[in-house]
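One structure, as C-alpha cells, below. Some questions next.
Here the complex is missing one protein chain, while the rest keep their positions.
Moving on, here comes subunit A:
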Amino acid sequence: MTAVKTTETAAPVGNIPPALPPAVTGGARKRRRRGGAFDRALPYLLLAPALIAILWLIGWPVVSVFVTSFQQLNLGELVRGEVVWTGFENYVTVLKDERFWEVSLRTVVFTVSVVVASVGMGLGIALLMRVLTPWVRIALQIAMLCAWAMPILASTTVYQWMFDQNYGILNKTLVQLGFDSFAGYSWFSSGTSTLSVVGLLIIWQAIPFLAFSLYAGLVGIPRDLYEAAGIDGATGWQTFRAVTWPEIRSLLMMVTFLSTLWDFKVFAQIWVFRGGGPNGESTTLPVLQYLEGIAKSHFGVAAAISVLMMVILGLITFQYLRKLLQTEEGKL
C-alpha cells in the first residue's frame, strides 16, 4: 500500500523536472560551442538531486515490498532482523486462498462503480457550474471546498452517525416521512449495503476535486465554438458531443485514471465503518492486506498481496494508460 501511495503522491513532483529543462538546455546549448564535458553534464547534474530523491521515495518502497514478498517475515523475523527466503511460497498461499479471489473481484467491482459514479457526478456538476449565475456558483464552490477540506476520519464519523441504526438522522427522517420499516433499520447488515454506504462517502469526498478539475477544463474551451454550434442549430446534446467532449476527453481520462488509483486502495473509510464486516463481506484488498500484515503479523504474505494489487491495478488501468499515451503522441 505504501508503494502505491508514494507513487501517486510523488507523481506531481515527477512532472516538474520536464518543465525546467528549457532554461537549462538553452543555457547549455550556448556553452556547448565552447564544448566542455562539464558543461554538457551540467543539466544532468542539476537534475540529479531531484532524480535521486524521486528514485529513493518511489523506487525504494516498491523494491522493498517486492523483496519482502519473497521472504517469510513474521513478527519474530522482524524483531530479530532475520532474512528467511521462501521463494514463491507467499504467492502460492495467497493465490490458493479462495478468499483472495472473492475479495479481488469485490474490490474491482467496488472501484469501478465508485469511479464511474464519482466521475459522472463530478462532470455533471462541472457542466452545471458553467451555466449557473455567479453567486450560486460561488456558493456551490464554497460548499464543495468545505466538503473537500474535511478530514477523512471526521467525515467517516459523521457518516456513521447519519447511518446509525437507532439514533441516525437518516432512519429518523425516513420514519418521519412514513417509512416505518426504517425504525432501527441496520444499514450495515450485509457487505453490499455496507460498501454502498462507504461508496457514497467516497463519492462525496471525491466530487469536489473532480468537479473543480473538469470545470477548469470546461472554462478553457473557446466560447466561439459554442456560438458556431448554435448558429449551425445544434441541440444541447449535439453541442456536448461535438464541442465539449473532444476538448475535455483527455482531462476526463486523466481524472478517471487518478480516481481509479485512489479508490482501489481505500482503506481508512472501510476499516472504520465495520472493520471489513459483517462477516468479512465488505473486506477489500487493502483491508485483507492489513489483516494479514498488521493483525496477523505475516508481513511477507501482506507484501505478496500488495504486489498482486499492483498487478491488478496495472491490468485495470492498462487501457487508460495506453490511450492516454496515444492521445498525447497524436497531439505532439
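Here is the rule we use: contacts are C-beta pairs under 8 Å (C-beta built on N, C-alpha and C of every residue); 3 or more make two chains touch, one makes a residue touch a chain; residues count from 1.
Methods note: contacts and distances are computed from a predicted model.
For the chain that does not appear here, its UniProt entry gives the protein name "N,N'-diacetylchitobiose transport system substrate-binding protein", which is one of "Glycine--tRNA ligase beta subunit", "Nitrous-oxide reductase", "N,N'-diacetylchitobiose transport system substrate-binding protein" or "Aldehyde dehydrogenase".
Touch with the chain that is not drawn comes from one residue among A:120, A:184 or A:246, which is A:184.
Interface note: of A:109, A:295 or A:311, the residue touching the hidden chain in the full complex is A:295. When the omitted chain is restored, the residue from A:43, A:59, A:124 or A:275 that touches it is A:275. The set of subunit A residues touching the chain not shown comprises 74-76, 78-80, 164-166, 184, 186, 188-190, 274-280, 283, 291, 294-297.
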